[in-house]
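Some chains have been omitted; the remaining ones sit where they do in the full complex.
Chain lettering (A and B) follows the sequence in which the chains are written, and residue indices restart at 1 in each chain.
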Amino acid sequence: METALDTGTTAWMLISASLVLLMTPALSLFYGGMVRTKSVLNMMMMSFGALGVVGVIYVLWGYSMSYGSTDILGVFASPFDHFALHGLLADAGGEWVINSLGYPEAVNVAFQATFAIITVALISGAIADRARFGTWLVFSALWVTLAYFPLAHMVWGGGLLSADGPIAKIATPIDFAGGTVVHINAGMAGLVLALIVGTRVGFGKVAMRPHNLPLVMLGAGLLWFGWFGFNAGSALAADGNAGLAWINTLVATSAGILGWLVTERIRSGHATSLGAASGIVAGLVAVTPAAGSISPLGAILLGLVAGGLCAVAVEWKFRLGYDDSLDVVGVHLVAGLWGTIAIGFLATGSGLFYGHGGAQLLAQVLAAAIALAFTAVITTVIGLALKYTMGWRISEEDERLGIDQIAHAESAYDISGTSGLIVGASDPSMIPVAPTPAGHPTLATTTAISTAANSTAADTPADPTREESRA
Amino acid sequence: MKLITAIIKPHQVEVVRAALEEFGISGLTVSEARGYGRQKGHSEVYRGAEYTVDFVPKARIEVLVEDGEDYRIVDAIVAAARTGRIGDGKVWVTSVDEVVRVRTGERGEAAV
């Protein structure tokens, strides 16, 4: 705690934290563009809900459970060590706490918090279009507490999968920026939830094509941008290792694009824009755990394979029948596993391909397997508990109508044919509700706008009269 | 020649198209519409201002058929489009004086 402040490192970590924070809104665009028009807002709201819930929780007990000093069985740390960041920001003398890497511990909290948020948000893609929003918020709180903080502790906080844990006797498992903690974790949770929540109405039968591909590509572009903070920031320093991680995050991703496009060109005859966007994410996910320990050539290979592999893996759900709607499994779980395991071959300092034997590979496989099993169990418990209490699904009729209208009482777009005029100054389809004395709501059709506080519960999703006669 | 126009729920278009295919009707035209009727709309809330959206999305199908065919086909459309809930829509028939296929210039029943 006596290290001097390194303003350069601090600047880099501050901006890296900002970059990773941006990834969650970026993800909401990436995911949002992929669903149908009638559920884009709900899809985005699952990310924004995670921003709300996890942001607050992380500061309260998340950092403490991940990096607190009281280790519990190597699985998590006490939430009370630094509840609400107690003792982390300034020391008793009022001086800012600087960590051993030369930047304020406050900045470290900032950086780590953003990882927890995006990990939760990633899961939402598996259960698009059909999940109750309230259940999702509660799930976010439970899952980040019971699955994410513990895994972060195990891998990065000195727990079971760290250099201090048992596997380190074989070789210390490498997870530079979150192959296990973020992607295997979220990917496996996505698979479990997809199975528990069940398939969408019409899954595999009716067309569910992306409603806005430029939005998907925008999301992919912003994700890539933010991922430089995620990966190069995980060097926890502004140094050569950050530079290497940056370059690997560039070339693995470029190669991921090429890998996906070539694969789908061969298999279906077309190189698609959704494929390019997906290849970006596949490459980024794969390079995440490896960015600091492989060479740029290794990163190219890693990314090419990641792109090709995921391009095939996204088809599995149709064959196996689980509705992982936006391919959290096919992209994050598959590329996360690939990247984690590939380190055993490609790590320049310990990989098989560089003549270092199989110890690293074994350690990687073990770490991945433990992470998988851990998350599977925890997510199953939380998922089933919520299924039988709050319930996961909106009604089939509501799902058909579109969850945006039902859960959020909104329409995403009001862009008329060409000029926007047909739903103009006096929109034919939208008659404001009458203003009423507070407490005496009515639905009479008049020309004034009611403030929502006057409305009744009659308009809530469960409203049994929605399809009833007006007469 | 008759023109059958059907205002139905958007989800039923594919069912209707398939039903018509069985009648050997392999041409039709669809467009988007919004309907007002017994079926209630929904409410939307934006920053505390609540609106009732009374027009609900509908699809509008037009099919040209030979005279005499129209009753059977109307029945087929009605059967296919029905969900039994309010808002299933209307089907109506009007008489057509003449039909031309643009590509060939064929007229009348040959043009359909």
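Operating definition for what follows: contacts are C-beta pairs under 8 Å (C-beta built on N, C-alpha and C of every residue); 3 or more make two chains touch, one makes a residue touch a chain.
Note that the coordinates shown come from a computational prediction; the quantities given were computed from them, not determined experimentally.
Can you write the copy numbers for the whole complex as a formula with these labels?
Full-assembly copy numbers, per this file: A x3, B x3.
Here is the rule we use: only the chains that are shown with their structure count from here on.
Between chain A and chain B, what distance separates the C-alpha centroids? Give it in angstrom.
About 42 Å separates the centre of chain A from that of chain B.
Which part of chain A faces chain B closely enough to touch in the complex?
206, 400-401, 405, 409-411, 428-433, 443, 445, 449-455, 459, 465-471
What does chain B use to touch chain A in their complex?
11, 14, 34, 38-46, 48-55, 85-87
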